[in-house]
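One chain of protein is taken out of this complex; the other chains stay put.
Chain naming follows the written order as A and B, and within any one chain the residues start at number 1.
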Amino acid sequence: MSAIELDTVSLRYVDAAADALDGISLDIESGAVTWLHGAPGAGCSTLLLALGGYAPRFTGGALRGRIRMLGADPQTEDGRAALRGRVAYVTAVPALQLSGIAATVWEEIAFAPANLGWPIETIRTSVDTVLDRLGIRGLSTRNPLELSGGELQRVVVAAVAVLEPSVWLLDEPATALDAGGRARLFDVMISEARRGAAVVVASEDADALGPVADRLIVLQHGRVVLDGRPAELLSGDAVWAAGAAGTAYADIARRAAGLVASPRLAPPYPLDLALAVTRWS
Amino acid sequence: MVVNAGSPFRMRDVSFAYPGREAAAVRDVGFEAGAGDGIAVLGANGAGKSTLLRLAMALVHPTSGTVEVGGRDTRGLAPEDVARDAGFLFQHPELQLLERSVTAEVAYGLRQRGTAGSEAEARARVVLAETGLDAVADEHPYDLSPSLRRLVALAAALATEPAVLLLDEPTAGLNRAARAVVAAVVRARRERGAAVLAVTHDGEFALEALSDAFVMDQGRIVARGAVEAVLGTRPSVPDLPASAALARRLQLATTSPRAAPVAVALAERCRLLG
Partner (left out) sequence: MTAGTAALAFTLPAPSGPLVLYAGVVLLVLLAGAARAARTAALLSLTIWGFLWLLHVVLPGGRGPEAALAQGARIGAIATASVYLLHTFDPSAFLDAFAARGWPFAPAYFMVATMQAAPRLRARASGILEAQRARGLRVGRSPLARIRAIVPLTLPLLLGTIAEVDDRALALESRGLGGRRSSRRTPLAPSPFRSIDEALCWGTALAVAAALAVRLA
């Protein structure tokens, strides 16, 4: 059984002219990084909110179809109770994800396990482990409100990673980070997938996610229009045709192809600098 | 950088330390931005970049040295005075949004300086068109997505046609489409003579929208040059974006390291290679 199963899921927001999600059926596996891509409004954020049980509950609207996550339905109270502590949700703005009552980073990370009633010794070892995993041991006594954006995002991720969730839902988690912060965040996602979690990340950054993701799902107008291996999909025009952006080198190739007809500028597009240089020298 | 007696923006030997702190946040900084110049302020967190922008807007005053905006020394000026010549984009638009419609929000700065309501609104609508926000002109700013809210704040800063634009991480957290709008608008304003000073971690934005860059480290300027010469040269600055890296490695004959001209040069290369 897959970690996440969607069966003909549709969602329409209040006063909306069209469905935000339109009949989506998907199975998402554990132990892999699944990348959701699409133009703004295509439904990637909405899909993550629905998976987390936050839409339509917080957003308003109506949902049809069935979602099963780790054998429970996140759209019901019983399901959410069963899923407590097993699903992590991370957004782009770390400051909004703080508890607001932690005086130190250690307390911030201990917040969730304490809420779930873990024994204090287990909390201590788990927080310890995650401080090292995310390389933030040096921050453990700092006040979360005094951290920089990149440090804060790492702390916020640690604060949910400590629960060893089986599902990660991340919505553009790296947009406020610099290159170093992005790389560190994606390393965490990869290691979580290797640990066996189902990692689902919505992102417009093809250059960053291409090398990291195991599966690329492209949404357009609330529907799944592409589903396959990132390298394959990014080397062609299909991603662009679906209104989503491909890699920077594919972009340059397509612009040049608009000026000159040349086999060198046709797909398969190079995915990184080394491949681009080889192709176009 | 254009050096000009009538430069819209100039800093000379500026130093500043926050009261109660021993280490200076900004040390001996001097540079000039002429009409049409676009300068990226790069460097690690805590290097003094945001403080530099705040000095420019007279939100704080230098402990030594001079800051000149629109030809006036900022010593003795308040931020609302500098607003005559400069527009500031803060990183968190929620700090300023208060009107019931996007149009009213964009017109706010004009109304503060006494422009009549109807003219302010008309000019606001022009800026909304420039930033692609026509469709949401009558929406409540808080109903918009974070990316659109930042664009509204940008439009608001542009409405007064400032000679100097001060931008604090203008593209952080924005979606792709919004980032493209910001870059295009900043370029366009520079072409109309505005001087731009932008703190940024976004290498692509710096390349597309700006001309020069300097790197700050512990309050000092430690490197300066054209944007493509500074990006990717040290860990505290963003990597060189794809188009510039490609142009360099392939030694493409291009007029500029930006994506569009590099694509033209690449097309030419492929045409020659067959």
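Miscellaneous remarks
Throughout what follows, contacts are C-beta pairs under 8 Å (C-beta built on N, C-alpha and C of every residue); 3 or more make two chains touch, one makes a residue touch a chain.
None of these values were measured; they are calculated from a predicted model.
Listed residues B:Ala83, B:Val152, B:Val199 or B:Cys270: the one in touch with the omitted chain is B:Ala83. Interface note for the absent chain: among B:Gly109, B:Gly173, B:Gly203 or B:Gly219, the touching residue is B:Gly109. When the omitted chain is restored, the residue from A:Ala39, A:Leu63 or A:Ala110 that touches it is A:Ala110.
By the touch rule set out above, subunit B reaches the unshown chain at residues 57, 59, 78-80, 82-84, 86, 88, 90, 92, 94-98, 108-109, 112-113, 142, 156-157, 160.
Against the chain not shown here, subunit A presents residues 52, 54, 58-59, 77, 80-81, 84-85, 87-89, 91, 93, 96-101, 103, 107, 110-120, 123, 145, 159-160, 163.
As a convention for this text, only the chains that are shown with their structure count from here on.
With centres taken as mean Cα positions, subunit B sits 30 Å from subunit A. For subunit B in complex with subunit A, the touching residues are 45-46, 145-147, 172-177, 201, 203, 235, 238-239, 241-243, 245-246, 249-250, 259-260, 262-264, 266-271, 273-274.
Of all residues in subunit A, those touching subunit B in their complex are 39-40, 92-93, 148-150, 172, 175-176, 178-180, 204, 207, 245, 247-249, 251-253, 255-257, 259-260, 262, 264-265, 273, 276-277, 280-281.
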